[in-house]
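A single protein chain has been removed from this complex, and every other one stays in its place.
We call the chains A and B, going by the order they appear; numbering starts again at 1 in every chain.
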Amino acid sequence: MTAPTAGLELARPRVRRGRSAGFLRQVLARRTGLIGLLILVVFAVLAIVPDLLVGPLQTAVSATGGRLQAPTAAHLLGTDEVGRDMLNLTVHGTRIAMVIGLLATVITVFLGGLIGVISGYVGGWLDTILMRISDFFLVLPTFVLALILTSMIREILGTGAREIFGIRFGLIAIVIVIGITSWSSTARIIRSQTLSLKERAFVDRARVIGAGNLHIMARHILPNVVNLIVANAVLVFAGAVLTETTLSFIGLGDPFQPSWGQILNAAETAGAAGLGAWWYFLPAGTCIVLVVLAFTMVGTAIDDVLNPRQRSRR
Amino acid sequence: MGNRFIARRVVQALVTIVLIVLVNFLLFRAMPGSPERILARNPNVTPRAIEETRERWGLNKPLIPDQFIAYLGATARADFGFSFVARGHPVTEVIGSRLGPTLLLFGAGELIAIVVGLAIGAYAGWRRGGVVDYVGNGISLVLYSMPYFLLGMILLLVFSSTLHLLPSFGMSTPGLRYGSAFDQVKDIGLHFILPLATVSLGLIGQYSILMRSAVIDTLGEDYATTARAKGLTGGRILRHHLLPNALLPAVTLIAINLGYVVAGAITVEYVFNWPGLGRLTVEALNSRDYPVLQGIFLLLGVSVVLANLAADLVYSLLDPRVRL
Partner (left out) sequence: MRRPLRARLARVLAGLGLALSVILPGAVAPAAAADPLILRVGTDQTFSGLNPWQAVYVLDYEVFTLNYDLLVGYDQNLGNAPGFAESWTTSPDGKTTTFKIRAGMKWSDGEPATAEDAAYTYQLAIDAAKQELTMGSGYIDGYLSSAGLKSVKATDATTLVVETDTPTALLLPAYVPILPKHIWSKHTLKQIADAEAEGAFLNNAPVVGTGPYTAVEYKPGEFMRFERNPNYWGKQGAADEVIIQHFASGDTMVQALKNGEIDYARGISADAFDALKADPSSGVTTVEGFANGYSYLTFNGYPKAIKGGGSSTSATRDPAFRDALAYAMNLPELVDKVLAGHGTPGTSLLPPFQSKWYVAPAADKLRSFNIDTAKAKLDAAGYKLDSSNKRLDKDNKVINLRMTWPSSEPELATVAQFVKEWWGQLGIGVEAAVTEDDTLLADLTAPENDGKANFDTYMWGWVGDVDPTSLLQPFTTDEIAGGSSDTFWSNARFDELFKQQGQQLDEAKRKADLQEMQELFYAEVPNIPLYFDSELHAYRTDRFGGWQNQPPDTGTPLFGFGPIGYTLLTDASIAPSPSPAASEPASSAGASAGAATPAPSAGGTPATATSDNTTLLVIGAIVVIAIVAGFVLMRRRGAVADEE
């Protein structure tokens, strides 16, 4: 039975060692993969060293410009309603959006991968229960759930100005919520892959010579699933960025650590669209589109690599 | 085998619905803050009145079992309580009045997106590397990467604020007396264009990518190769063999996707002031109108479960290979 997994099936294993290096090279060989990765590298640089490029994050106190100024030489992307430089805000927003995306992806993939492998390999009633739970999460209106959970978790974490990984508590709530609501599709994909791997010859051989379950899971199943996890992680990252943007746009972001979504929220509140202040929301909007696009392109390239049959031209 | 399969799926769906009801309850009763506090900001309200409000909203008794049982009973009676904001109006009435516009917007949007998106995706997948593939896929990717509300804001900026072509808010000009049915259709129609365009474009992006993937998958299947070997022409292969098989996973994915469309619904309605469930969700969230939020969550959850169930059943009818 072909499960609807958007066509991500494992390529026939050809070379065991050095697979990762070959994998990356294959992705880069594709134009989409190359462009996507380049864009991501640019954003990664912006995310890692924003201070070097534009100085520290401007606050209402350290704002350098006048209200809602159009782009000038001094302020290449104009200013917001408190006078902060939009270029400065947008670059710093990169770090926040990327870190949140990264953290959320790590949680999602870790949870989803773990549950998927265990569920697929152990099978039986554990599998059934885990998959029921995962189905449940797939089916929930996750966005509404995310909205509500974010408020709840904020309350639990307290009105703190404390930070984890340089992200304030209010945004950590979003990270956790994305993790909670996104792991199920990863789990599904990993599980079905695990299922098919379980029946492979090399697993049987390992079992015959007496290898324990944990050993098999770690040494044989996991490495063959890694590529799939990477492919999935890329798409999860894109989704995480989009979700965080939307949640921040609705107003659950943190004005002290403006992500792109928070900038858009501020733009909406200040009435930028009506005032014709296109510089307020276009930079952040373009960045969002570029980053998600880049991830999707890389994801498509990985998809191509993992499905050699598709390479044959008609 | 078929009947047992159907029965099993139905039972699974029911179990999921029960879980949703449970989660719904826990979620909202565990929410921070209490409704009667809003009254406390008023110097004239007596402590007795605050106490009364707590009683009235059942917040005095312990969470489990009292409040939970009361909640279950109420849900069974389709009594979801009263809105905190629209005092005295039951939640069912508040949600019911907003259901129509959302169904209209998303129904039409999904229809257009399915037709156009699947068509573009199918053609792009079929003719990989062709112009339609690059252009169509490229545009689809951009649309897919763009949050719905951004697209909406841009369309609003261009068509309403700058060109003054279309109205900027709501579903119809408020209080307008319609000379005839045509007038009403036209008024609503004009208000409808921008939000519909936003929703459709966003969904088209998603569906065309899905369909393209699905078609590419099926292209590699053995029966496609066989068909080609038999000498069947491209068009026929596409229509008779590939599309039906590609449509199956696409349909399932669309159903699964419904949960994610909700995020788009909320923001698009917010930007265009469209009087639907999405905007109601944001307003209820902002004013902490928990009963309404609870009702919306339940409604959406149950809808998605039913949609998935329907998709599964359709899938099983069409593809006899399916066993679960």
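Criterion: a residue touches a chain if its C-beta (ideal position, glycine included) is under 8 Å from a C-beta of that chain, and two chains touch if they have at least 3 such contacts.
Since this is a predicted model, take the numbers as computed values, not measurements.
Annotation: of B:Val15, B:Leu72, B:Leu104 or B:Ala119, B:Ala119 touches the absent chain (contact as defined above). Only one of A:Ala273, A:Ile288 or A:Ala301 touches the absent chain when the whole complex is considered: A:Ala273.
For chain B, the list of residues touching the undisplayed chain reads 31-35, 37-50, 52, 56, 82, 85-89, 94, 97-98, 112, 115-116, 118-119, 123, 127, 156, 160-161, 164-170, 173-177, 179-180, 182-183, 185-187, 189-190, 233-236, 238-240, 243-244, 270-273, 275, 279-280, 282-283, 286-288. In the full complex, chain A contacts the hidden chain through residues 59-61, 63, 67-68, 81-83, 151, 154-155, 159-162, 168-170, 251, 254-256, 266, 268-275.
In this section, only the chains that are shown with their structure count from here on.
Rounded to whole angstrom, the centroid-to-centroid distance between chain A and chain B, based on C-alpha atoms, equals 22 Å.
Remark: chain B residues 12, 15-16, 19-20, 23, 27-28, 30-32, 128-129, 141-142, 144-147, 149-150, 153-154, 156-157, 161, 210, 213-214, 216-217, 219-220, 248-249, 252-253, 256, 259-260, 262-263, 266-267, 270, 281-282, 285-286, 293, 296-297, 300-301, 304-305, 308, 321-323 touch chain A in the complex. Residues 1-2, 4, 6-7, 132, 135-136, 138-145, 147-149, 151-152, 155, 238, 242-243, 245-246, 249-251, 264, 268, 273-274, 276, 278, 281, 285, 288-293, 296-297, 303, 307, 309-310, 312-314 of chain A touch chain B in their complex.
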